[in-house]
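Missing here: one protein chain of the complex. Every other protein chain is in place.
Up next, chain A:
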Amino acid sequence: MDESEDVPKDFIELKSEKLSVDEVSELVISPCCGAVSLFIGTTRNNFEEKKVIHLEYEAYVSMAETEIKKICRDVRQKWPSVKHIAVHHRLGVVPVTEASVIIAISSPHRAESLEAVMYCINTLKASVPIWKKEIYEGEYSWKENKECFWTNSEK
């Protein structure tokens, strides 16, 4: 691999197809990095004793991509040694146990990528305009993240 082409990159994708952990982690692998840290958000089958049939995600797509790019920029400011960042979020129907979001970050040593992945998912939940609907048997509910930066967290 020509190392002069290994410039830090952000890979951001919102799509309705099934997400692939292999694909996302391969995006961030780099010869200068000894660590790739990963977060996978999967669909739980229950909420407050109700059985969840599946989730549906909707997004304000152009703004969601912009907000994720801002998160990547913040990650690089806080952890300058971070190399590549990949954030894939699924839209539309997500069946139980399948991934709704995968975040992968590479860095030379593990501390930075581990911390950066946590920051990335926490900030995504606070600020990226994506909405999740849980479908139960016979009813549904639009969810609200407690991290959402403009709502009262004491709800």
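Here, a contact is a pair of C-beta atoms (placed from the backbone, for glycine too) under 8 Å apart; a residue touches a chain by one contact, two chains touch by 3 or more; residues count from 1.
FYI, contacts and distances are computed from a predicted model.
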For this session: Would you mind picking the UniProt name of the chain not drawn here, from "Large ribosomal subunit protein bL20m", "Trafficking protein particle complex subunit", "SAC3 family protein C" or "MOCS2A"?
Result: "MOCS2A"
Exercise. Can you list where chain A touches the absent chain?
Worked result: 41, 57-60, 62-64, 66, 89, 100-101, 121, 124-133, 142-145, 148, 150-151
